[in-house]
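With one protein chain held back, the other chains of the complex are shown just where they sit.
Chain naming follows the written order as A, B and C, and within any one chain the residues start at number 1.
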Amino acid sequence: MDTIMLNGRGLTFDQVKEVAYNKKPVEITEEAEDTIKKARALIFKLADEGYPVYGLNRGVGWNKDKYVFSEFFQKYNENLINAHCVAVGPDAKIEEVRAMMVIRLNTALCGSTGMAPELLHLYRDFLNNDIVPVIPRRGSIGEADIATLSHIGLAMIGQGDVFYNGERMAASKAIEMAGLKPAELGPKDGLGIVSSNAHGAGLAALAVKEVEELIEISNLAYCLGMEGLNGNIESLDEKVNEARKMKGQMECAAQCREFLSDSYLHEPHKERALQDSLAYRGAFAVNGSVLDSLNYVKENLEIQLNSTDDNPCILVEEGRLSVSTNFEPTTWVVGIEMLNIALSHMSKTACHRTIKLSDPSFTKLTRFLTPSEGDVIAYGTIQKCFTSLDTEIRMLANPSSMDYFSVAGNIEDHANNSPLVVDKLFKILDNLRYIIGMELMHAVQAIDLRKVDAMGTGTRKAYDLIRSEIPFLENDRCLSVDIKKAYDIIKSGRLLEAVK
Amino acid sequence: MDTIMLNGRGLTFDQVKEVAYNKKPVEITEEAEDTIKKARALIFKLADEGYPVYGLNRGVGWNKDKYVFSEFFQKYNENLINAHCVAVGPDAKIEEVRAMMVIRLNTALCGSTGMAPELLHLYRDFLNNDIVPVIPRRGSIGEADIATLSHIGLAMIGQGDVFYNGERMAASKAIEMAGLKPAELGPKDGLGIVSSNAHGAGLAALAVKEVEELIEISNLAYCLGMEGLNGNIESLDEKVNEARKMKGQMECAAQCREFLSDSYLHEPHKERALQDSLAYRGAFAVNGSVLDSLNYVKENLEIQLNSTDDNPCILVEEGRLSVSTNFEPTTWVVGIEMLNIALSHMSKTACHRTIKLSDPSFTKLTRFLTPSEGDVIAYGTIQKCFTSLDTEIRMLANPSSMDYFSVAGNIEDHANNSPLVVDKLFKILDNLRYIIGMELMHAVQAIDLRKVDAMGTGTRKAYDLIRSEIPFLENDRCLSVDIKKAYDIIKSGRLLEAVK
Amino acid sequence: MDTIMLNGRGLTFDQVKEVAYNKKPVEITEEAEDTIKKARALIFKLADEGYPVYGLNRGVGWNKDKYVFSEFFQKYNENLINAHCVAVGPDAKIEEVRAMMVIRLNTALCGSTGMAPELLHLYRDFLNNDIVPVIPRRGSIGEADIATLSHIGLAMIGQGDVFYNGERMAASKAIEMAGLKPAELGPKDGLGIVSSNAHGAGLAALAVKEVEELIEISNLAYCLGMEGLNGNIESLDEKVNEARKMKGQMECAAQCREFLSDSYLHEPHKERALQDSLAYRGAFAVNGSVLDSLNYVKENLEIQLNSTDDNPCILVEEGRLSVSTNFEPTTWVVGIEMLNIALSHMSKTACHRTIKLSDPSFTKLTRFLTPSEGDVIAYGTIQKCFTSLDTEIRMLANPSSMDYFSVAGNIEDHANNSPLVVDKLFKILDNLRYIIGMELMHAVQAIDLRKVDAMGTGTRKAYDLIRSEIPFLENDRCLSVDIKKAYDIIKSGRLLEAVK
Partner (left out) sequence: MDTIMLNGRGLTFDQVKEVAYNKKPVEITEEAEDTIKKARALIFKLADEGYPVYGLNRGVGWNKDKYVFSEFFQKYNENLINAHCVAVGPDAKIEEVRAMMVIRLNTALCGSTGMAPELLHLYRDFLNNDIVPVIPRRGSIGEADIATLSHIGLAMIGQGDVFYNGERMAASKAIEMAGLKPAELGPKDGLGIVSSNAHGAGLAALAVKEVEELIEISNLAYCLGMEGLNGNIESLDEKVNEARKMKGQMECAAQCREFLSDSYLHEPHKERALQDSLAYRGAFAVNGSVLDSLNYVKENLEIQLNSTDDNPCILVEEGRLSVSTNFEPTTWVVGIEMLNIALSHMSKTACHRTIKLSDPSFTKLTRFLTPSEGDVIAYGTIQKCFTSLDTEIRMLANPSSMDYFSVAGNIEDHANNSPLVVDKLFKILDNLRYIIGMELMHAVQAIDLRKVDAMGTGTRKAYDLIRSEIPFLENDRCLSVDIKKAYDIIKSGRLLEAVK
């Protein structure tokens, strides 16, 4: 397995995913080692000079006027870690904590943090030894994630719990088993650990990949639905979409054309409508809007992954440090709120498409896609299921980033709630997997009832996979079971694999 | 253990709770047995006469124009049950399903349902034998809860899974072990099982009790905070609140006066403020508004528990049945949305009170309630935790009842999403337990720092309990642990027990 | 014209409306005169004794620790009025300000305010002489409405502008023209003027009447639609609704039965559906939920209109005053938020009914109710208009009461935003007038196309009125004009008058 080299620049979403899920090892480049040493030296120099530094020889937050004396650095920083452990469950997932850790490590390598190199090595060693601190996922207001990232520090000083190779145990035990040593905290180390957007950013980096996949899955479900509907694919035309110039729309249209290559939909058909309903005709455009929103998030989140979010900000080359507001992530947090809204559009259109598939006036097939009118009820009540999940998405698409209190003695009077905002995104995505799963169930049933022969090269593969797990609905059966299966086909990644 | 006698009238929230949590047995009164027999007879009479009846000899939903012939009643009703099983996880809790079942049983005893008496006996027997169908909790749009209650029918015909004495197994196995027989479904039995608001109403009935308790807990936490703050209790004055006449406010003020009887706050104190901040001065009034909202819900939900929500509606005395819209629960569903909003006010004021407790300019105590300024950081960052939970509550307080699709061939073009609305209430309540838990942590720390001697009779008991589990914060420690303890003291019911 | 006698009790919504719109004169009862004199005397006694009283010999808000000496009472109170004039446009309407004034006057008569009797007489005189202070309507957070009610005080001391018999002029001029004298402010007078919920309550009291009317109008439009649809009225059956027991539903069903008495819908019809879509079948039940919500508001708002909302609260009989939180109106404010949500349901169902009326598969009439398919397009695009107005209602139904800052030196850390909440209600109501106006347009067109002869006694009158102003749609014409006419028929009150 390759090692991912970290230097504070160029960390990609794919790499974060590799480290988070696949435990790919990380290493710090020599250049970066040099940078963090210089930064650390600068910290000590300034501390020696008595220069007042937030979080170093002064308290943090409202306590910024309190002195911290150098003989108490370790005690103070341990206190800081403990007092900042103020989070509630449920716990973050192992892959999520790993994403947080690699991001925090990478941004610290920019050289503006000033944490002890030994402490940064411990991030690397935790990751490479699969020691994953237990972090209750709620408590941060995202400015920065000091209430939750503190639990990483807690584990590093040998307190609290971790997962070691997946097994939960005391941090101290895991550190010993792995042959490591707990951290001793020096000046600014506590602040360096907690003062970062790595919690929100870690979640967001993983979510970005999930959204990318879901756009593709939704495009695929739409294409299968088109074959079930006998839809008109004219609006997918390359020239037509080029005339509009919207990026996401063009990209999604191209993907759909690929899924549908060789489909019978390319042939004229006398029963085909001149124009389908908008949820069909514009499916790829709406999904394109999701993609456009995602690209805004990615562009700005990538900056987050590869730049300092520290306060104070150390400027090694200039030999000074400065108060900063570099932990302000609002740009990409509101981007995720836009993405949540865009996904609500994806959800609505998926629901409308699925409803259409069970309506004979659109499909010329049977009502509710029953194989036998009168005897078999088929896909009637199921509409309540996917629309109720859409209603939940609608609710989750309401913004939360601006709902905050003025805290810490009114010193912290702005926040963005990034972890909550991303958690809503995760819930939206999960509901969408169910919704699109039901869209797929309808699509393949319609394809069967229509006795479609010539399917697209992509849709054919998807059809085969789905039908291998969910048979044709010949008689009424407990559909909750089928819905779960359809969800699993998507969630497991099998669907996208099938069409690659 | 007493038996609860059911007859379609007078079922109380306490009884629902007894059946749900404590498995108190239920029995059907003789009068009610008579009623359901008559209703059943009427159904058969009308079926024989060929009178077209929705869900009896005609399909349901969009299929309302389809004939159902009597020789296919069982088959049709089994199909109906299966086709209506369209729900997704997580599963409803055992107590929730039990609440649904007792409510559906009770409302069916009004005599407007027409289900087979044997089938209603099976509801009773399932309850009394602790056979609890597994119901995925999401999927219903609440008009009625046909997508989820269907799983009760599924279990009754011996399909799907149940919990039998808490153990998950096949329904068929549990039925056999309990010495029962699976149901055979006759005309309208399928519809009778699914077409009810019992899912939303069952959840709501349990939530009502939780809200009641939480109001009391919040009043208690406020009183403890007052003792920590050295607050001015003048606004609790009985005459003053009588002059205002708001019911909930008067009731909460009375409760607080009781908690605080014999407190030092009754004595004058030279450092006491003329007026405290509104979140203190008006705490019981805001909680009173929660109580007023709750009472609206209770009044209307009680009707729901003790009247028919069937369509068609059988009128035994008149020997006829009628199309109805009696499954329309919007009145109490919007009531719960009001309650969610009112609880958001409770949450905001709890947060503001807690913030005040760590602010020396209000308390004349130390900053962040530290026992040792400079050394111990204490309750600083914890503000982020409870305010972030409040932000989530703010989001959950947005309404969802009106977000629905037109489904079932555009026949079902209204909905209310009662299960989702109540699920949001549950989440709000759970977050509030954490928030108030942290308020309690602050309050007792302030009481300790202030060296309060004469506490109220109620607050003293609460203080003792809390301090027996969460010691004085002498040094910084992992507060996530303390927060969890405070939550558990509330969640377990121990706190309210202590002050009874 | 009768005079309305005020004594702090028993003020009704009808009376508020009479005073607000019809300028009915008001008078203070002798008993109330006695009460306010006693209260005033008590104020002076306490001031003389040097007892510290908020807003009397101490400042307000954060300035509650500042002394106010008796020789500066007038100056201080004038400063207070001026400093509290912090509102922005648009201005409140004349009837709204009159409603505020009569409510503030009435609640001051409870005897807990302690304002100078002469000042209270000026409220009466302003009302009876039609002097109406100009109040910019935005600025209050509702706890109490000190930022806007201050403009009443401003006018009373002869500053700012008023409407005098409808003409805008300087307050000083109007006072002189009316033969009155500007107020001289004594202790607590400034606070008495500003510290009241009368702004929010005045708006709400007027809105309550509008909601009552709109429920009736919606019931009427639904009944007309039923005649256009050839709908099934079985669900309106009295016995069926009695079996359900929901109050609002029963009342709305009764009203609809009256509108439809003698309608052809009472006769069987072979083309009539067994069940209509829910938006038809349950229209009166949804409107009943609006009524249930309204009744909660009315019950609690009536308390507001007839009890003290003062702080401090004077207890004349006990010869003391007390800090209070009696200005806390959250109970009815969240009630209005519930009402806004319920009205969103009314709006959705009205839209769905109207869409159905243009759909041949439900009506068996022409598409879009065209008189001539192919030539005349008729009611197609109009769906976008009423649904877009519904979308705005959906937005306005989101709650706002809990979105506030901690202000006044963190002393005022709760609010409820009652004026904004009621303003949203007004906007919802106005949009609904358009939406229901379009429903009416569809209904009468369907009735014409169906050549309905026997209409209900109520619906017939409504039909005649509408058709006298909006002729049958024979050819396409600018529908924006027709929509405006339909709105005016409702807004002007002519529609309800016609059916009385």
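Just so we're on the same page, a residue touches a chain if its C-beta (ideal position, glycine included) is under 8 Å from a C-beta of that chain, and two chains touch if they have at least 3 such contacts.
As the structure is a computational prediction, the values presented were derived from the model and not from experiment.
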Omitted-chain contact residue, chosen from C:Ala201, C:Ile382, C:Ile428 or C:Ala446: C:Ile382
Of A:Gln15, A:Ser195 or A:Ser235, the one touching the omitted chain in the full complex: A:Ser235
From C:Met5, C:Leu274 or C:Ala408, residue that would touch the chain that is not displayed: C:Ala408
Chain not shown: contacting residue from C:Met246, C:Leu260 or C:Leu420: C:Leu420
Residues of subunit C in contact with the chain not shown: 59, 61-63, 66-67, 72, 75, 78-80, 82-89, 136, 138-141, 146-147, 150-151, 154, 159-160, 351-352, 355, 359, 367-368, 373-378, 380-385, 387-392, 394-396, 398, 400, 403-405, 407-409, 417, 419-420, 424, 434, 475-481, 483-484, 487
Residues from subunit A at the interface with the omitted partner, ascending: 52, 54, 58, 64-65, 110, 112, 143, 232, 234-235, 237, 239-241, 243-246, 248-249, 273-275, 277-279, 281-282, 284-286, 288-289, 292-293, 296, 300, 303, 306-309, 313, 315, 318, 322-326, 328, 330-331, 334-335, 337-338, 341-342, 344-345, 348-349, 352, 356, 359, 362, 394, 397-399, 401-404, 406, 410-416
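Here is the rule we go by: only the chains that are shown with their structure count from here on.
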Centroid spacing, where centroids are CA-atom means, of subunit A and subunit B in whole angstrom: 32
Residues of subunit A whose C-beta touches two or more other chains: 398, 403, 405
